[in-house]
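A single protein chain has been removed from this complex, and every other one stays in its place.
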Amino acid sequence: MRTSVLLLHRASGEPVEGELFDEVTVEHFLEAQREWRPIVLDAAKRLVEAGAAKEEIPRHWHWDWSSKESDLRVLAYGFVGIAYEGRLQGLMKLETAGRSGRIAAQKGKPLVYVDYLETAPWNIKQIASVLGAKPKFGAIGTRLIEAAVRRSLEEGFKGRLGLHSLSSSERFYLDVCGMTAVGKDPAKQSLLWCEFTPEQAEKFLAGGTA
Amino acid sequence: MNQKRTMTLNLTDQEMKVLEDLSNQKDLSKTAVLRQALRLYQLVEVKLAEGGKLFFEDQKKEKAELMVL
Partner (left out) sequence: MKMNTDKNWLKNMAEREDGCFVSVGGLVESLEQKEQASNVIPMKPAFVRFVELARRERSLSLEQFAEKVDVDLVELVKIETEASYKPAIRTVHRIAEFLKVPQKKLLALAGLLQMKDPEFQTAALRFAARSAPVEKLSMQEHSDLEEIVKLLCEQ
């Protein structure tokens, strides 16, 4: 699947046409590894040295996409990428089997689980600014969550979505997307389990939040 | 990669009943239930091939190993 997707070009404030695709390959993993991680590492170190608050420091720089190659052949896993002019801007890994809702009303009902989601560091304000630049594109995270919700609809899960949020990302999933905070999960480093009901997913796609 | 092919599936009455019950319970179409089953089966096989083990834990916290061949 390849489809056009509008992204916000920050410098001009205008929408530009990017590409959303699910035919993710090892090359995309390597591109993320090669181009994103050094920038995130560098920015994180500078933020630590500058005495930035804990929640301002990116905490995802140890992700190793190169170990995900075998996952490409597993049916229960889905990958989504966003690119602009051939350059990767966001990457996401979904699980489409084996996960179910924890909100009482949807306990036991399958949902799409977002296992990994990462935007290119030059699109993140805190990282771009510590490196003396302005973020390049906006709404990459929103587009990836939108793609995950649409995948949930395609699977017959009615938009149900679940993920474990890093503490620094909770504001985005709860306030911006409108997910429900279900509770800290002791089985997953006490990260916050967030979930979309079908109604919340529909509202998110339509542009509102709960 | 996303092209679909059609298959005819013969199920016993009992199997069809289980499929319908799961479909209602999970709020899924019968096709979606079977798709889930296929994905889960492959996922378990992959994990086992990597050296993992599949367990069920009962209420007494006793584990019983479930091997899928």
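Note that the chains take the letters A and B in the order they are written out, and that residue 1 is the start of every chain.
Throughout what follows, a residue touches a chain if its C-beta (ideal position, glycine included) is under 8 Å from a C-beta of that chain, and two chains touch if they have at least 3 such contacts.
All figures in this text were calculated on a predicted structure; none of them were measured in a lab.
Enquirer: Using the touch definition given at the top, which of the shown chains does the missing chain touch?
Expert: A
Enquirer: Any idea which of A:41, A:72, A:103 or A:182 touches the chain not displayed?
Expert: In the full complex, the listed residue that touches the missing chain is A:41.
Enquirer: Pick out which of A:24, A:97 or A:147 touches the chain that's been left out of the picture.
Expert: In the complete complex, the chain left out is touched by residue A:147.
Enquirer: Where the complex has a chain not shown, which of A:86, A:132, A:186 or A:207 is the residue touching it?
Expert: The missing chain is touched by A:207.
Enquirer: For review purposes, identify every residue of chain A that touches the missing chain, sorted by number.
Expert: 1, 3-8, 10, 13, 15, 20, 38, 41-42, 45, 58-64, 66-67, 92, 114-119, 124-126, 135, 138-144, 146-147, 150-151, 154, 163-166, 168-169, 171-172, 175-176, 188-189, 191, 205, 207
Here is the rule we go by: only the chains that are shown with their structure count from here on.
Enquirer: If you average the CA atoms of chain A and of chain B, how far apart do the two points sit, in angstrom?
Expert: Result: the chain centres lie 28 Å from each other.
Enquirer: Using the touch definition from the top, list the residues of chain B that touch chain A in their complex.
Expert: By the definition above, chain B touches chain A via 1-2, 25-29, 31-32, 35-36, 38-40, 42-43, 46.
Enquirer: For the complex, give me every residue of chain A touching chain B.
Expert: Interface residues on the chain A side: 1, 22-23, 70, 74-76, 96-98, 108-110, 155-158.
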